[in-house]
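Input: one structure, supplied below.
Of the protein chains in this complex, one is absent; all others appear in place.
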Amino acid sequence: MAAHQLVNDPQELVGEALEGLELSQRGRLRWNRDPSFVIRADDRRPYKVGVLSGGGSGHEPLHTGFVGYGMLDAAVPGAVFASPTAIQIQAATEAVDDGRGVVHVVKNYTGDVLNFTIAAEISGAIRIETVLVDDDLATDTSVEGGPGRRGTAAVVAVEKICGAAAERGADLSTVAALGRRVAGNARTMSLALRACTHPGQSVPSFDLEVGQVEFGVGIHGERGVRKIPVAPADELVAALTGPVADDLGLNRGDAVFVIVNGLGSTHQLELLAAYRQVTRLLDARGVTVARQLVGSYVTALDMAGCSVTLIRADEELVGLWDDPVRTAALTW
Amino acid sequence: MAAHQLVNDPQELVGEALEGLELSQRGRLRWNRDPSFVIRADDRRPYKVGVLSGGGSGHEPLHTGFVGYGMLDAAVPGAVFASPTAIQIQAATEAVDDGRGVVHVVKNYTGDVLNFTIAAEISGAIRIETVLVDDDLATDTSVEGGPGRRGTAAVVAVEKICGAAAERGADLSTVAALGRRVAGNARTMSLALRACTHPGQSVPSFDLEVGQVEFGVGIHGERGVRKIPVAPADELVAALTGPVADDLGLNRGDAVFVIVNGLGSTHQLELLAAYRQVTRLLDARGVTVARQLVGSYVTALDMAGCSVTLIRADEELVGLWDDPVRTAALTW
Amino acid sequence: MNDLEPQAVLSWVERFITRIDDQVQELTELDRRSGDGDFGTNMVTALSRAKAKFSPAPADAGAPFSSLSTAFLEHSGGTSGPLFGMWFREFALAGEGSPAFSTALLADAARNGVATVRRLGSASVGDRTMVDAMAPAADALAEAVEDDVPAARALRLAAEAARAGADSTSSIIARRGRASYVGEAALGAPDPGAVAVALFFESAG
Partner (left out) sequence: MNDLEPQAVLSWVERFITRIDDQVQELTELDRRSGDGDFGTNMVTALSRAKAKFSPAPADAGAPFSSLSTAFLEHSGGTSGPLFGMWFREFALAGEGSPAFSTALLADAARNGVATVRRLGSASVGDRTMVDAMAPAADALAEAVEDDVPAARALRLAAEAARAGADSTSSIIARRGRASYVGEAALGAPDPGAVAVALFFESAG
């Protein structure tokens, strides 16, 4: 039996959680069992562009927790850390299409890209635009023909902005263009203080020696790009924020959205203290915070650690960010 | 340096987090630094009953995350797992009093009770009603003159209901009576799958052998009432839910509020799957779920584990539950 | 006229499933050498689902492939699942509405199939993937159309070409897929995806 986990058969965990989600969001969400996807059950404005996302499970509240008014119309969950299938995505796409087309928000992973691409191809008459989210600076290796940067926490902002635009009645290409603007102006860097443990396993996905931090991790329990010594939080947060701000080429007077994201078991106290440090670092660069999210939005099971995401903000995007949203995990 | 933690000086963690909270909730919350309390900075309806709570830190989002429209007017944070001082509570009480009096929502711990009592005594002319929350069935030892049951996750419901009633304009004794009705009809049972680690420490607050679950824990990293063998989640959830339902004397046709609460690092997938099992167990008893919360609302730092809270619901309480709320951690 | 009628197509696909079932260990072992060892399971899971979907009296020549395609797309275990799903989809589309597969229809299917897989996987011949068996098989079928070879014999030529292509992967250092992580360590054994493609064509007759 697995350590420190509340699981039955690990294979059943995702299905049981989706059942629990539906039960806990009665009247707001519906779980389509086969093929599996989660879809809005509220009074959805008719004839709007559909906004759909999905990916492996284990990142909750992403994506299912963001289904609702002003954000996603449906989310397609795969098994833990595994892409959903093309048939799931196709079925969800059909379910949310009103004839104005559907935006696919896809985190850049080979499996996700493959299955979303196939789903788009086999969805025939439905007009689909894909927004690829690839914010993870740790994977910015510029290898010719390589898989490119991974998609991580910035996906929340992409979903929020696309959802708001679709809710306002924007057309397919406008919604997609806004999503791409967010994704293209987003960079993230993450670190792990303890690896995650897969459901049913009793040991973490990797070992970290005492006094070591895994720098540049993704959200699937894989190792990062290098180990660095444990340091006071403010130093670690600076090590995340600096490269992100540099890569975006932020200048005095620029404004950003900030996401300080917990990877699973890092406490809200720590995330809030980390956010304070991010604001100080940005202050020192003359960069202002337009809006922010501080919490565990894109998790890697129970990994301890956090990520810092910066996204170049402009007036239009801030307006869309401020539009109302009503989902299980994000409401204003 | 502490393992898997993002901390600077552990003594500074709470203050840094409060600074981060204020920064991340600009225009909604204000952190009064000395004496320390967090207070609504939005346009608060004048001449309403004040609703105030507080307690040790390390339980976030409780209580600071529940300050805002429809819930708390202010929250008073102590050091990690330590009561706030009477002076802090008195200052916050004065800050939220409009002349219609203030309800103190107090979790039943010796230090909290002592300091809230003293604060009430030294607050002179302000009318104060105290609602004691003592839902933890694990401590229901009926020892004559003992400290009584601990207060745990039910406090969220008490704060929500009192906040809604106060927002509606109810008077002091009505708001307090509603809070007492919720608290009196609430029971909770909790289990830990891994102990929590105090800020700056490198080892958990207690050891759990592989294959053991600590049953009947509180929210301060203390051991529970007994160890039980690890079992499939559905069995563990049944072991929590059964005694709670029995103690409340729930009968066929009764309705309850359900809170499935994560203690820190238990993943939302697990909590949702646990909630599904709670609904099954209640179904089998003919008890209906009126409303529910599934998430990490009252944490014990990074403890792995969860609690199940049931609260007898009635039409009036459901109406108040449904009233709008806008706080950092709860919004609808 | 010895074009493949729906019933014959169904038998072909059923023989393919049996061959894969028989060789699941070997395929898994191949993926263990060059990948993560789940190829055999991924195949068998999809194929067992396909079996449940077959109509005993297929409506057209493409119908059995349609069930096969959907089963792979529904399962999607690993990279091979969606790629095989889209490959077989081209066979389903080629046979859609037709009473039988001619050599020309088979050549269309194989050409479109390998094009789709190459596009989706961004893999070329020589990258040590299933494409290394799919491409020569498609070429063989295209030649068979030129030479007016009947369908059954054309498929035997395709099988020989696919097998040769699969064998050739034993001496390729991978540039795509998981095998690219292990480099030279995979040398000496063929790519499991390519072997599965050879088994598919070999099951035709």
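By letter and in written order, the chains are A, B and C; residue numbering begins at 1 in each of them.
Everything below uses one rule, namely that contacts are C-beta pairs under 8 Å (C-beta built on N, C-alpha and C of every residue); 3 or more make two chains touch, one makes a residue touch a chain.
Since this is a predicted model, take the numbers as computed values, not measurements.
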Displayed chains contacting the withheld chain: B
Contact with the hidden chain (one of B:N8, B:S57, B:S83 or B:T152): B:S83
Residue in contact with the excluded chain [from B:Q5, B:N115, B:S205 or B:T327]: B:N115
On chain B, residues whose C-beta touches the chain left out of the figure: 35, 82-88, 110-111, 114-115, 117-118, 121-122, 145
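Convention: only the chains that are shown with their structure count from here on.
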Arrangement of touching chains [line / ring / star / complete / other]: line
Chain occupying the middle, per Cα centroid: A
Identity of the chain that, by mean CA position, is farthest from chain A: C
Chain centre separation in whole Å, for chain C relative to chain A (CA means): 35
Chain centre separation (chain B, chain C; CA means) in Å: 58
Rounded Å distance between chain A and chain B, as computed from the means of their C-alpha atoms: 29
